[in-house]
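Only one structure is covered here, and it is reproduced in the block below.
What you see is the complex with one protein chain gone and the rest in place.
Residue numbering begins at 1 within each chain, and the chains themselves are lettered A, B and C in the order written.
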Amino acid sequence: MATVKICDLTKKFGNKIAVDHLSFKVSDGEFFCILGPPGAGKTTILRMIAGLEKPDEGEIYIDDQLVNNILPADRDVAMTFQSLALYPNWTVYENIAFPLRIRKYPKDEIDKKVKEVASLLKITHLLDRTPVLASGGEKQRIAVARALVRSPKVLLLDEPLSNIDALLRLEMRGELKRLQTELKQTIIYATPDQLEAMSMADRIAVMNAGKLQQLDVPDVIYNKPANKFVAEYVGTPTMNFIDCTLTEKDGHIFLDAREFTLDVTKFDEALKESYGREVILGIRPEHVQISMERVKNAIEGKVALVEPLGRMTVAHILISDIHMQVICPANFKVEYGSKVWVKFDTDYLHIFDKKTGKSIL
Amino acid sequence: MQNKSTSWYKKPENFALLLIIPLQIIMNLVGLFPLIAEIYVSFTNWSPTSGDWYTAKFIGLENYYRIFFKDVQFWQAIQRTLFLTIVCVLTEFLLGLGLALLFTDNFFGKRFFTSAILLPMMVVPAATGYMFFMMFQKDGPVNAILSMITGQEIKINWFVFGDTAMFTIFLADVWQWTPFMFLLMLSGLLALPQDPINAAKVLGASRWQVFRHVILPMMKPLIAIALLLRGIEAFKIFDAAYIMTHGGPGTATQTVSMYMLEIGFRAWRLGYVAAEALLIVVAMLLFAWFVVRPIFLKRS
Amino acid sequence: MDIRTKKKIEKIMRYIILIPATIIILFPIYWMVITSVKPPEEWTPTPTNPRLIPTRITFDNYVFLFAPFGVMETFAQFRETIHQPLMSSLILSGSATVLALVIGTCAAYAMSRYKAGGEFAPFQLLMFRMFPPIAIIVPIMILYSMLRWLDTAHGMIIFYTVVNMPFVIWLMKSFFDDIPKDIDEAAMLDGCSPPQVFFKVILPLVKPGIAVTALFIFIMCWSDFLGALVLTYRYWLTLPIALSKYQGLFGYLYGPMAATGVIAAVPCMVIGIIIQKYLVRGFTFGAVKR
Partner (left out) sequence: MALSKGEKLELEELTKYFGNFCAVDHLTLEVNPGEFLSLLGPSGCGKTTTLNMIAGLLEPTYGRILIGGRDVTYLPPIERKVGLVFQSYAVFPHMTVYENLAFGLKIRKMPKAEIDKKVKEVASLLQLEDVLNVKGGKLSLDQTQRTALGRAMVIEPTFFLLDEPLSNLDPALRAVMRVKLKQLQKELAQTVVYVTHDQLEAMSMADRIAVMNAGKLQQVGTPEEVYNNPANKFVANFIGSPTMNFIDCTLTEKDAHILLDAEDFTIDVTRFGEVLKKEACGPEVILGIRPEHVQISMERVKNAIEGKVALVEQLGTETIITCRIGRKEIKALMLGTYKVSIGDRLYLTLNMDRLHIIDKKTEKVIV
C-alpha cells in the first residue's frame, strides 16, 4: 500500500504534448480514476508511473521516494494493459505465478498466493488452461490476478473493461470496486467511460488534451463541473447547452437565448462580473420538466424524436433551432411533431463563460 | 523498493548492443571488408593464376573502359537476362493470380491442390535444371508425348537451337516460380477485407466487375511487391539454366551470372569481373533506393 | 439465373482447369521420381511408348550412387559415389543454419524492440540480398583466397550464414513484431530485467517462429548452387554441385542422375510442405504474412 505523488509532470511526443504540467496526489488505499477521451494522456500518465515511459519534466514519488530513475522492475508497481498482455504460451497458473517466480519466492508460497488470488477473482477453474481460450471477462480477471498476486504498492489499470461486452462490464465494475474496498489497494484507473469513473472512483481526475480539467469526488464532478468540457463529458444523456447573453433590465438579470429569456436575478452575486458577456447555459436533461399544456414561465417547443429506453424516455425537443434532450418518465407518450412546453429547474442551472468555458455558476 | 545499482548488461541500451554485436562483426567481416578489397581489385588486372591480389598491376579505369566500350558480350547478356526476367515474371504473375482466384473459397480437395501447386517451389533449383534437362532431351518424354498427341514422330533437339533452348529455360523458371506468385497472390486475396467485396456484390456487381473494380485495385500494393521481389530474383537466374544449357548453344542463353562466372572463374580475369560486379551492385543500389525502398516501406 | 445453377457451373469449371494444371505441374517431379526407380532399358521413352509407368521398379540406381559395384556393371567406368557431397550438404547446411539463427535471432530482437543499428539496418541487409550472388561471390572469393578459406568447412559455413542473414533477420523480426510490445512491458513490470524479458518471456513465445526460420534457412543453404560452385572444388562439394558435376561425367545415365536429383530434392520438399504456411513470409522477408 502506498501513496503516489506527481509533480509538474510533462511528456511530449515530438511536437505533441501528451501530458502537460500535471500534478496530483493519490492517497493510500484510494481508488483514483483518470477520466478522459482517447488522446487525453491517460495511458501516458500510467506508463510514466510504471516507468515504461520517461517523463520530460517533473517528478514521480511513490511512498515519498523519487522513482524517476528506477527500472520498472524495481518500482513495485503493477499494471494491466488494455491489450491485457497475457503470456499466451503459459497456463493461467504460470501467468499469475510469473511475477513471484521472477522474484524467486519459494515454491509453496507461490502456490499459496496464486491459489488465494485465483479464488478471490473466481478463476480457480481456469488455472490449468491457457489464457488464449478464456473469455474476455476471464482474461480480464487473469490480468488483474497477475497484477495483484504480489500485492504491489500501486495497481495501475488501463481501460480494463473496454474490451468486454456491455452486460459483463456492468458486473465487473461492481466486482472491481468491491475487491478494492476489501483489499484497500491503491488503484489508479484510467478510463474513457464516465459511468465507470462515476460508479467506482473515490476521486476522479478529468483530463483533456493532456491537461487536468477538474479533480474531485464524483458527486462534485457531476453537480459542480468546473468547466464546459467536464459538464459535457460526464453524464448521459449529455447536458443541454444553449448560447446566451447575460443582460440586465430594470434591476433584473436575464439570460437571453433569443428564443426565450430566463430570469436569473437570484444568482446576482455570482453573475455580477459577467454582465453583458456571451455565456453558455447548461442544464442536465433530468432537470427539465416537460408538459403537454401551456404552463407559466415555460418555453414552447416541438418534439423531434422520442426514445423509449424502458426505465425512462428521452424526448428530443426543438425550440426553434435549439436542440434539447429531456428525460421523461417511462410511460410518457408523445407524438412526433407535437407541441410541448418545457421548464428549467433553475436550482440546477449551470452557466459557462463562452470564451474560456469556465463555470461561472 | 531497493535502489540497487543495476548490472551493466541489464541496462536496456547495453543489452541491445550486446545482442547486435555478433551480427555487426560477421556482416562487416564478410560483407564490408571484401567490398573495399573489390573496389581496389577492379582497378587492377588481377588473376589468381598470376599471383596474389596485391601484386597485380594497377591499370586505372581500363577495366571500366572495356566494359562500357568493348564488351559486347556483357551487354548482350544483360539484355538477354532482362528480357527473360520480364517475360518470366509477367507469365508467372498472370498464371499465379489466375490460379489463386480459384482458391479463395472452400472446395473439395483444396488442400491437395494447394500442396501440389506449391511443390515445384520447394524443389532445389539444380534439381529442377536436371529435370528439365531430362525431359527435353531429343529422346525425352516431352518429345514422346508430343508425338503421341500429334500422331507423328517429333524429334526436336531442344538444346541445340538458341530459341528452343531459351524456351526451355523460360519453362523451367515459370514452372518453378509460378507457385511463389500463386502463394503470394492467394495470401493477398485472403487478407483482403471481405466487406467491400460483399458490398460490391450487393450493389449488383458481377464476378468480373467485383474483380476488376474492387479486388484488383485493393491488391495493387501487394502486386507491386510481388513483381519486384520476383523480378529481382529472376534477374539472378542461374542454377537451373546453367545445368540445362551451360549458356549454350554458343552464348545464346548466357545470362549475366553465367557470363561473369565464365570470365571470372573459368578465364580467371578477376580484376575485370570485379569491375563488372561493382557496376551491377551500384545499379542495384540505385534501383533499391529509388524503387524498392518506397514500395517496401509503404507495406511494412 | 438462379444462383444455385451458377455456382454448380463454377464448381465444375474449377476442376476442369485445376486437374490438367496439376498434372502438368506434377509431371516433371513424377518423371524424375519414376526414372530413378526404372531399370536402364526404360530410361528413355520411344515414340510409340512414352514409358509413363515403369514396368518394374528397381532401386539399383540408388545403390549405384552409394556403391557402384555389383549393380549395373555396364556403367562401372563412371564410378563416383555420392557419400561425400551428401555429407557436406548436411554438415554445411546444418551448421550454417544454427549459426545464422543464433546471431540473427538476437540481432532481430534488438532491432525489433530497441531499434538497434538504426532504422536503416534491416533495409541494408535486405539490399545485400538483392545483388546477384555472383556479384557478391567475387569479393568473397578475394577474401577467401587471402585467408585460405576456399574449400573449407568454416569458410562455407560463414558464407552461408552471411548470405542468409537477411532472411533470418527479417523473418525473426517479423515474428518478434507480431508479439505485442505490451508483453515485454508486462514482463518488465512483473519484475524482469531486459535480458530476462528476452530469454524468459519472448524467446519461448517465438519458438514456432524459430523453428520455421530454421527450416527455411536450411532449405536455402541446401539449395545453394553458385556459392559452392565457386568456393569449393574438392572436399566440400555439395549435392547440387554433384548433380551438375556428374551430369558432365555421366549425364545420360538418367537413372542414377534422377536418383541424385531425388536425394537432393526430397528433404526440401518435405520441409517445404511442413512450413507451407510460412513460405510467403519467408520469401518476402516477412513483409507479407498469412
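Annotations
Keep this in mind: a residue touches a chain if its C-beta (ideal position, glycine included) is under 8 Å from a C-beta of that chain, and two chains touch if they have at least 3 such contacts.
Please read all numbers here as calculations on a predicted model, not as lab measurements.
Across the entire complex, contacts from the unshown chain go to A, B, C. Checked against the full complex, the candidates A:Gly41, A:Gly137, A:Pro152 or A:Pro218 give a single residue touching the omitted chain, namely A:Pro218. Checked against the full complex, the one of A:Lys11, A:Arg203, A:Lys228 or A:His316 touching the unshown chain is A:His316. By the touch definition given at the top, chain B reaches the unshown chain through residues 193, 195-196, 198-206, 209, 213-214, 217-218, 220. On the side of chain C, the interface with the absent chain consists of residues 1-4, 6, using the contact rule stated above.
Residues of chain A that touch the chain left out of view are 37-38, 165-167, 170, 173-174, 177-178, 181, 193, 195, 198-200, 218-219, 222-223, 234-238, 284, 286, 304-305, 307-311, 314, 316, 327, 336.
As a convention for this text, only the chains that are shown with their structure count from here on.
A count of C-beta contacts for the chain pairs A-C and B-C puts B-C on top. Note on chain placement: the centre of chain A and the centre of chain C lie 57 Å apart, centres being C-alpha means. In chain A, 71 are the positions where the chain touches two or more neighbouring chains simultaneously.
Counting partners per residue, chain C has 193 as the residues that reach two or more other chains. Contact residues of chain B toward chain C in the complex are 6-7, 9-13, 15-17, 19-20, 22-24, 26-27, 30-31, 33-35, 37-38, 41, 48, 52-53, 99, 102, 107, 113-135, 137, 139-141, 143-145, 147-148, 153-154, 175, 180, 183-184, 187-188, 190-191, 222, 225, 229, 232, 235-236, 238-239, 242-243, 256-257, 260-261, 264-265, 270, 273-274, 276-278, 280-281, 284-285, 287-288, 292-293, 296, 299-300.
For chain A in complex with chain C, the residues that touch the partner chain are 50-52, 71-73, 77-79, 81-85, 87-89, 98-99, 102-103, 146, 150.
Taken in their complex, chain C has these residues touching chain A: 180, 182-183, 185-193, 196, 200-201, 204-205, 207.
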